[in-house]
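With one protein chain removed, the remaining protein chains of the complex are shown where they sit.
Here the chain labels run A and B in written order, and each chain numbers its own residues starting at 1.
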Amino acid sequence: MAAFVPYTYFQCPCSDSSTLAQSSGSNSPSSAHPDPDDGGIDDDSDRAFDPRAPRSNYSLYPLEYLLYCEDCHQIRCPRCVAEEIVTYYCPNCLFEVPSSNLKSEGNRCTRSCFQCPICIGPLAVTSIETKPDPNLLAAPDSASHSGPYALTCSYCNWTSTEVGIKFEKPNSIHAQLAKLRNGGTSRLTAKERKERRKDPAYTSQRAAAGSERESSDWQEDLDLETQFANLKLFYQSQLADPNSADHGLSSLGDLGFSSPSSLSRIMSIYTGGSLHDKKAKSRVGAMREALESDEGLQLADLDESAAISRLRQEGYDGTASTEQLLEQPPNLGEEHLHGRARFTAELRPIPYLLRTKRSKRCPVCRHIISKPEAKMQTTRFRIRLVAGSYIPSIAIRPLSLSGAGGSFSSSSTTTVPGAPLEPLKPAHFLLTFKNPIFETVKVTLGTPARTPGRFASKVTVLCPVFEIGANTDVWDEALKDSSGSDRDGRRRRGKGDEGGGGGSGGGGLTNQIEVGKIWERGRNWVSIVVEVMPASLHLREDEGDLPLREEEDVLEIPMFVRVEWEADVGGDEVGSAAHGRDSKEAREKRELAYWCVLGLGKIRRS
Amino acid sequence: MTSYCRPAILSPKVQQGESKQSFPHCIKQPCSFPKIPQGRLLKSQRKITMSSKRHSIVPPVSQSGPKPPVQFSSSITISDSALLTGTNLIAISSESVIHPRAKLDSLAGRINIGRRCVVHERSVVGAVGTSGRITEAAVTLGDYVTVEVGASIEAGDTVIGDGTTVGVGAKVGAGAVIGKHCTLTPHTEIAAGEVVPDFTVVYSNGLRRPDRRGIAELKNKGQIRQIDVLRRMIPSNPAKFD
């Protein structure tokens, strides 16, 4: 089992519909001027948050995933922000794709970037006709750069020649592939189809085939794109035909599927309104359906004997997995939907899906809270309001008992990290809160005395109210140093001193666990101790206890954090307090409150 | 060139003495090495080379175990920091390349390396596996075999066929027989005694598929070119292992 790494997840307020409604209704003023009697926060604290509730899965995030809206003064998560695409680019060739191309070409790279249909590794264009004479080793490169090319996977060694696809040119593979069917035969264009029909050899062949089966059943194999084009043409002609209104069934009005107006409405969704015709709307009537392949009719081929016999031959290994099928792009060159690839030997190269750079908006006030530079190459952001620069981070470290009587050595690193917690034996954890903002903040913590869930562990936060210094620069810290160390008396600087001191330094470095006392304090951070009494995971099977669920042995504490600080009235930016220091009278109280979950460790199973 | 067993343990101290002075203090450039253009690779960065008289920092490795008898073709390239250990014969055929820090261990039997093989650094050919049994031929590599970085081939009648590539960090168990022109992708593990047919690609944690590229010849040609280059780059010192 992998070692357990303690974690902290923060809850985004979006999961709580009441919070979101409240902040959206009253907007920023109410959160900027918090009223202690305001019910909003109290409501939250009344009801302990259960990290194991199914809903919590969707609202808990590590701090780095969260954003912060400066106007609403609220945490925003990836689930609630509104995203807007800034740039489309291919993840393989890193070319930006203009959004105009996207509409016409689709959301895949149309250059030569493909993924392997077998293993999804990248495919490389390789020349295949390299058979230089072994005697001509001196001039090997003369022949190697000509002649057909194939896509080859450098990981699983799949090559497009396995599905019979070769390319004439090494570039614009996408366009070449679109014209190729598996096996290397090229797709017929509509023009070629027409010409083929005129060909006497083809007609005789068709007649022969037709006589074998029922003559009316016989039809031409259309690929998807042609079928769609034929159908579209057919329905368009139906719509244009004024006689269609004469047919019966007009009583059904616009509701029937066969009515031109509902069809034109549906078609306009897919074809961008070109079919939408005012006249058609007024006309009521039914249309006949397509009857021929020219009109887009394709009968389902229900004869699967070929596929079955192939399955017998190739076995399970020859079939494509669900994942592989899902990765396959819709192949317009296929005959029809029933011919969807079933075997690995039919899978085609996958053009790379484009990736995007996205900006993010606050769902409530619509302000942009994250905006990357549009250029694909740059990694800079124009706006990046991350929660980590507004709310204190929480780091968890186990604290080990080194002596009796509640005396602890601060060399907590000696505990094996990730070791399971002993049930019913008190364990201590050090929570280090680090303040990212340039103001001193007051933190109030609240935890339920017992963790929710089947196995209730006891939790005691030894110091639930404390202040954290501002995130000033190091110079300020040096000035404040003397007073700070006097007040807390527990300041400990770098561990380098400690290592050298050995036992002698022990006295000064030993902290006492005292209720209401901060364990350690630094420039912009404070460590406090949490005592937990892990529950026993003993199950009484005879009393009908259900077996241990997944992750149920993890000791998770819900913790309500309330941060209060004073900020400039005018300053929108909480962070920029540099100019605000001299105008102390114009300050206002701000507060932010949220739930978070501390995953402390796994409880040893009995 | 043939030599016979002469069990001698290299003194690590002697090597250590060498390496002590071998480590150059990285010198603030640019004057001493005018041939390296400053800031060419990454602008605005001062480039420092780790260089002085010695061209390598190769800390000594403890040559534990006996020195094996070897049978080298005269055309092989073997770095003098390759590690050969064991009690049985290690035979390397013509034009094969053994990179620095590759380890060939013949403790559990004879090691045969075919022609034009490339054994990369940190790979172990003839690792004594869990079975620990001693066989006539511990590991046999065919011709044109590539053993990539950190791969390990356990001893015990293990055979790697011609033209096969054993990927980075792959493990081949004792007694496994890998066919010809196979590809074991990085981190592949072949269990002891498994048989992999010719032209098989083992990928994604053990999936298998046939290699239908049909470029075995081409690949061999590439190998020849690679060996040409490596021969110039790796200072060969077969005499050290005599």
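Descriptive notes on the structure:
In this text, a residue touches a chain if its C-beta (ideal position, glycine included) is under 8 Å from a C-beta of that chain, and two chains touch if they have at least 3 such contacts.
Definition applied: contacts and distances are computed from a predicted model.
Per the UniProt record, the absent chain's protein name among "DNA repair protein RAD5", "Tectonin beta-propeller repeat-containing protein 1", "Small ribosomal subunit protein mS29" or "Dynactin subunit 5" is "Dynactin subunit 5".
Check B:S75, B:T135 or B:Q226 against the missing chain and you find that the one touching it is B:Q226. Remark: the omitted chain is touched by one listed residue; of A:P13, A:P117, A:P363 or A:G388 this is A:G388.
Taking the complete complex into account, A:N92 is the one of A:S15, A:Q74 or A:N92 that touches the chain left out.
Counting over the whole complex, subunit B has residues 19, 23-28, 33, 35-37, 40-42, 45-51, 54-59, 81, 100-101, 121-122, 149-150, 167-169, 185-187, 203-205, 222, 225-226, 228-229, 232-234 touching the chain that is not drawn.
Take subunit A: the residues that touch the chain left off the picture are 63-67, 78, 89, 91-94, 119-122, 124, 140-141, 144, 153-156, 355, 360, 370, 376, 379, 381, 384, 386-388, 395, 397, 432, 494-496, 520, 522, 525, 527.
Note that only the chains that are shown with their structure count from here on.
Centres computed as Cα averages put subunit A at a distance of 42 Å from subunit B. If you check the complex, the residues on subunit A that touch subunit B are 118-119, 130, 137, 140, 152, 155-159, 161-162, 344. Subunit B contributes residues 183, 185, 201, 203-204, 207, 209, 211-213, 218, 221 to its touches with subunit A in the complex.
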